[in-house]
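Before I ask anything, let me first share the structure, which is written out below as structure tokens.
A single protein chain has been omitted; all remaining protein chains appear in their positions.
Should a chain be cited, it is by its letter among A, B, C and D, assigned in written order, with residues numbered from 1 in that chain.
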Amino acid sequence: MQDSLILLVVLPLLLAFLLPVIARYLGNLSGLTGSLLLLFNILLLANAWNSVGYSPKVILLGGFAAPLGIVFYIDKLNMLFAILTTIIALLLWPCRTHNTDVREYVLWLLLLAGCYGVILSGDLFNIYVFYELLAVASYGLVTLPATGASYIAGFRYLMISALGSAFALLGIALIYSFTGSVNIAHLAQIIPDHLHHIWGYSAALLLIIGFGVKAELFPVNFWVAEVYSHADKRVTALLAGVVSKIAVLIILRFIILLFPWQDIFNFLLLLGIIGVIVGEFAAFYAQDLLRLLAFSSIAQSGLVIIAFACATEAGIMAGIALAIHHLLLKPALFLLASHCDRSINDLAGLAKSSPWASALFVILALSLLGVPPLPGFWAKLLLLQSLMAEQYLLLLVLVLLATIVEAAYLFRLFMLFYQRQEMPEQKRITIQGQELYPVITLSGILLLGLFFLPLFMDSLREIAMQTSNIEAYINTVLGKVQHIGEGNI
Amino acid sequence: MKDVIPIQTNNTETIAVSKNSKNIYQQAIDTFSNFCRARSLFVLHYCTGCGAIELPPAMTSRFDMERLGIQPMVTPRQADILLITGYVSIKTLKRVILTYEQMQGPKYVIGICSCTVNGGMYWQSYATAKVLSEYLPVDMYIAGCMPRPEAVLTGLQQLMKKIEKGEANSWENYFKRYDYYLGNQQHLFGDTWHTPTDILEEARHYHLYGAESTGNNTARLIKYTVEHDLTKLDAPLREKDSMTKRGKK
Amino acid sequence: MSVLDLDHVFFLLIVNIGIAVLWGNRPFVGKILTLLYILEGLSILTSYHVLLSGAVLSSSLTFTVMQQTVQWQLGVSGGFFALITFMAAGLATWFSSGVWARSYAPIRLLHSYMALNVAAMLLLLASNDFLGLFIAWELVSLVSFLIIAINGGRSAKAAYSYILYAFLGAMAILLALIIIWNATNSFSYVEVRHHWSTMSVNRQLIVVLLLITGFGIKMAILPFHRWQAPAYAYVPAPVAAFLGAISSRMGLFALFIVLLQVVGIDVIQTLWLPFEIINMQTFLLWLAALTLIIPTFIALRQTDARLLLAWHGIGQGGFMLLGILSANALGTAGGIMHVFNHASYQAALFFAVFSVSYRTGTADLDRLGGLVTRMPISFTVMLVGIIGLAGLPPMNGFVSKWLIYKALLDEGMPLLFLAAVIGTLGTILSVYKLIHNTFLGQLRLEHENIKEVPWSMSIPMMILASIVFITGYFPGLLLESIAAMQSTLGISVVDYHLGGVNTGKGNLNMIVVVSTMLMAIGMGALIFFVLGNPRKQVTQWDNYAGGHFLTSDMRYQYSHNFYPGLMRVISPLYRNTIFWLESAIVSTVQFMAHISYALFMQANYLLYLILLVVISLLWVLAV
Amino acid sequence: MMIWDDIFLEVDFWINIVSIALIVIGIYGIVFSQHLLRMVFGLGLLEAGVNILLVKAGYQKEAIAPIVTQASDTMMSNILAATAQMVDPVPQAMVLTAIVIAAGVQALALSLVIRIYKKYGTLDSHVLFLAMERDRHLSLNQKD
Partner (left out) sequence: MSGQHIFLELILMPLLAFMIGLFLVLMMRKVRARIERRVGPPFLQPLWDIIKLYVKKMQISHGVIHDLGIIMLLGGYITAEVFLPVPGMSGFTSQGDIITLIYLMMVPSLGLALGVGQCANPNGSIGISRALTAMLAYDIPFIVVIAGACLYYGTTDLTEIIALQKSQQWGLLSMPILALAGLIAIHAMLGKEPFEIYVAPAEIATGPMVEMSGKYLGSLFVMQCLQIYTITVLYTSLFLGGGYTWFDFIPKLFLVALLPVMITVIFPRYKTDDVLRWLWKWPTGLALLGLAIVVLQG
């Protein structure tokens, strides 16, 4: 039954290509089919979840065994991310009835297919291909609003990620030339001890920078501010929430399985902490709400990268917790911010005109900040504990200082929202009920997680344990097939 | 100190205090308090004119007022004796009267130099008050165009003897015959003349409110105070309202 | 078995919040809330004898996360502080439930924030391990941010600077928590105390310094004191009284628990700052002494009565810390007792100042004067308050100051004793200026028909004033629970009796001192009224002014720049270095923000990507 | 030197040089050019260089094309023997997809360039960046 998970990737692709045809008959109901598909995916993942509960599974595409064939590796972490991607996609699904043309749905479905592919695939080149599919779909989505600014932002985004993927390809080429295989499990046996030299390092760097573009790694995240403020809000929510987390997931896989060297960890830690600090300070200076949220998402993904970079089990657990928390929270904030797309000073007195939206914004922002009772605090606590376990004292202090700067600009926002004087009549923003439903559900999930905190923490620990033991990964993937030679080094 | 300086008191009649109206206990206290009053006198020498220069030598080592129990004091509140030394110009007389009214209980006025007696050298000047006792009940004059310190001291000693005998109560005349004094003052300063202290109130406090305390002069004063509503405790506050014409409350 | 355990109190608090939020602006709700606070106070009082015997009020609010069980239970020290909180909250709500409420628009916000504050504070007082403490600490700082920002405008700015300081403190505490967790991987106090010695010495030093910073910020210890004065001054009357009385003492409570119970004063004495100059205890004592002196002499220069009192709040906070850290039975007792004393007279003073500003519309000392004839009750309350604040005998302020002085002398720290006395003298000077400029001197024309504040505002004031006098007369009432607190903390216990303290070397019996004072004042009154002749009241214009005729339009009051001679001598010392330090930090943050923003706004951004690749490849070559 | 001569003659060495040259030129084109089109061309060159390297990964000296001609013997052992001299087919498969992806991306980039030109009339990246910021600023303030 678990082979059925292939449908996850196949169905969206199939529907994407059929949709233009269906649209001619169903007209504007085509959006519905997309959401139906997502529901089906959730069911698929649900029953797959309990089956994979105990030990990770492997799907051999086309029957070819590893290390030659393309392999899908299913374990708790991938399943978790897949489910979360589906949920977010379902909530953000642009099922506006009137003016969306069918191309938007197609691009969404391609994007989803790319996401699933990247999450599940256990093969390096396969990840690259799905990553490219994902990238191209996101270029399309970014330029959807058809304004001049979105075109330029889209183009610049295209250039930087194309460059990034070229580097990734270069890295894969280097690896292949040395190891002769692209299957991650196979590589995991070879690379750590054989490629521990200059070429191994450069391949690792190229791969990390390549996939770092989407993961908002420090120097390559310049596109974030432009794209998130010009693209359509739901796309931004998806990109900021889901796609960046998936890219970080790939980097996690790499540094655990392929390049478990301390220098790479230090490199990532360095880039991560710079990303956090620069993100927070830029957010402090940002003039409008969307750019502020964009920079804060840079900072958050910086935190996730730091967490994964200390590659202990506690680190991974903290990273996953932070990723999930940010994945659920940031789309909600972006949806809220979509209505207040103007400079911050004009937002004064928002609480009067749309009280529920500002109250939700405050609660979510506080959770982002890590104020105790809210889930954000537990995620940050895990991060701090893992950093402390690794004795990275300076990093710890810098993360805390960044939180203070974050508190500075968030509270400046709250003060603006809850100012006494009314917003001027014609510029008043009132956010109606039904736009808030996705936000309410997201915050509901977050606050619900609070009540089942102990249960949630234990399952997180299991996932972290499962991801961090490499032998299990290699055995499940390669165990089934006897070795065909050592590869042609 | 043999030559006795002529002392005139020109207030016509002093109401003799009949000795036996109080009981023995009251009398004992009176005699004892007069005994103490005589022994400790606080002097406020108001240097209105040239006579003041005689006071410092009276206090310092040569003549030493302190051996008589007399100390110089700075404010009328603490003083018993008000020494008016020298000519009293009309403008200064206003301040003298204000200071006199701010003094307490058994208070004595001594006019030094002949200018307070009858105008002295400035007898026909337009600017000075010729006879001090028309405006204040004066206990004693020490004549001389600036009497020497010995004269001042002898004068003070004689006043001490009078106080001891309990006869130096000319201050009560100010309250008993306030109308006479107020008339003279209004004659000099005009009808709207008033001071912050409420003399009639004080007269009642001293139980000296006699028939002669009020008359047409005080009537004029009372009319003025009522009109300006100065009767209340914080009278001058009202005055501010009247002046700025901010409507009667 | 205790009559009421903590669940009942928590339940009452939730009811409190519900009522305040739902019907906050109804007229009668203020009274109900006051009753509720008093009920909560009584419920703790009824089971207080249990607390005194060392037992604990347990509550069912527990949860376990990451193998740490976090639970809430109220010890005797928590109970003592809870009582003060309920007293302050009850009287503040009483003050705001009467006529004053009609004049204050956001009354519903005020009631709900007050209820939230009390609930958060009780959560903090009942926390009994580091994680619970931190969660409650963050809640308290968030909720007091809300209540400080209630008036908008100036108080919103003050609240913003407060929340930044609070987050700095919270992060410091979080870092300390993490370091402790790393050493002992458990958050409970007992465990931490047990494993404390496993940490290396300078790590212990870092943890203690971080905890001092974290909790010190709420207590406004010297380098972090700039936020408190405007925060506590520009808020409405009941809030100012509540904050001034108890809110900044939460930091002291946490410090008191952490330093004395967990770390232990002996450890602090052995910790040496780098270069062996000074040990931690002396460093903290001198920090507390400076916190006492500098804010007091800043208060001396204030012309706004509320700011003056707020600055004094900071100064007295330093005094309490001085007491607690003196590692002497008398000193710790004096420190804790000063918390109660300060709560009582600070609240009374704030009420008095605000009743004056309620009637006259201003709290600016240069525009007041002579109100004693018009507002006698507020005058008596302020008189009792300033005698307490200055620490003069009949009032309770004197007892705690005496205890701390005695401790400093017994411990052989004369210079600290001198510093404490300088602080007290500064307080006497500035409180006299406060009462002189508001109540004594010349009554201004516009205040001529000012009436006394309505009963609903003056009764809480009078209750507080009577509390100040009664606990001054019988300090034993407080010393009993303080001794119980000391025994639970395992530090040396003070031997007390109802009147005061008996030490071998000079003891204090307030019953004797105060009754002799009353008797002596009786004798003085006897001499004064019987012997002399009857007195006669005169108007304020019948005054010696060098022969000048006084009229009402002339301002004849000496109030501005009240101590010119002193100011001429010490004004060069006012260099407000901390202000410059703070604005320097703020401008660096803004500058870095500008740079990082500009970093992202690049036309040619690919350059950075290539730079990164080149650098990393070079770095790879180096490896 | 003997080693140097051998390497010098190796085809392998020359392919590396060419591909790295292509990559460097491509990157230079993308990063330092101001004109959008030149960036797209640079991208093309870069992709080409990378693809060459990818293909070369499976190269073996004097190896024959990886085509199994004797359809009949499907025995595993002969297949193994045959592959010994064959060039590794996997990178060739990979490079196929890589080329397709590169082409797709470049096509998308060109269409964007056309749209930008239609909208702004210029292709200078600095001017366009400022235009984007101006639009952003305009959209922020006059939100009706």
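Just so it is clear, a residue touches a chain if its C-beta (ideal position, glycine included) is under 8 Å from a C-beta of that chain, and two chains touch if they have at least 3 such contacts.
Model, not experiment: these values are computed from the prediction.
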Among the chains presented, those that the missing one touches: B, C
Residue among C:156, C:205, C:267 or C:425 touching the omitted chain: C:425
Absent chain, residues of subunit B that touch it: 29, 32-33, 36-37, 39-40, 60-61, 64, 66-67, 69, 71, 74-75, 77-78, 80, 104-106, 202, 205-206
Footprint left on subunit C by the chain that the document does not show: 369-370, 372-373, 379, 383, 387, 390-393, 398, 402, 405-406, 409, 412, 414, 417-418, 421-422, 425-426, 428-429, 432-433, 435-436, 439-443, 499, 504-509, 512-513, 516-517, 519-525, 527-529, 531-538, 540, 542-546, 556-559, 562-566, 568-569
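What we mean here is this: only the chains that are shown with their structure count from here on.
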Distance-to-centre winner among chains (Cα means, whole assembly as reference): C
Inter-centroid spacing, subunit D versus subunit B (mean Cα positions, whole Å): 118
Distance between the centres, which are taken as Cα means, of subunit D and subunit A, whole angstrom: 26
Numbers and ranges of subunit A residues touching at least 2 other chains: 156, 159, 163
Contacts with 2+ other chains: residues of subunit B: none
List of subunit B residues in touch with subunit C within their complex: 75-77, 94-95, 98-99, 102, 105, 195-197, 201-202, 205, 233-237, 239-240, 243
Contact set on subunit C toward subunit B in their complex: 443, 445, 448, 533-534, 536-544, 547, 549-553
Contact footprint of subunit C on subunit A as seen in their complex: 156, 159-160, 163-164, 167, 198, 201-202, 205-206, 209, 219-220, 222-225, 263, 267, 277-279, 281-282, 284-286, 295, 366, 371-373, 377-378, 381, 384-385, 387-389, 396-397, 400-401, 403-405, 407-408, 411-412, 415, 418-420, 453-454, 457
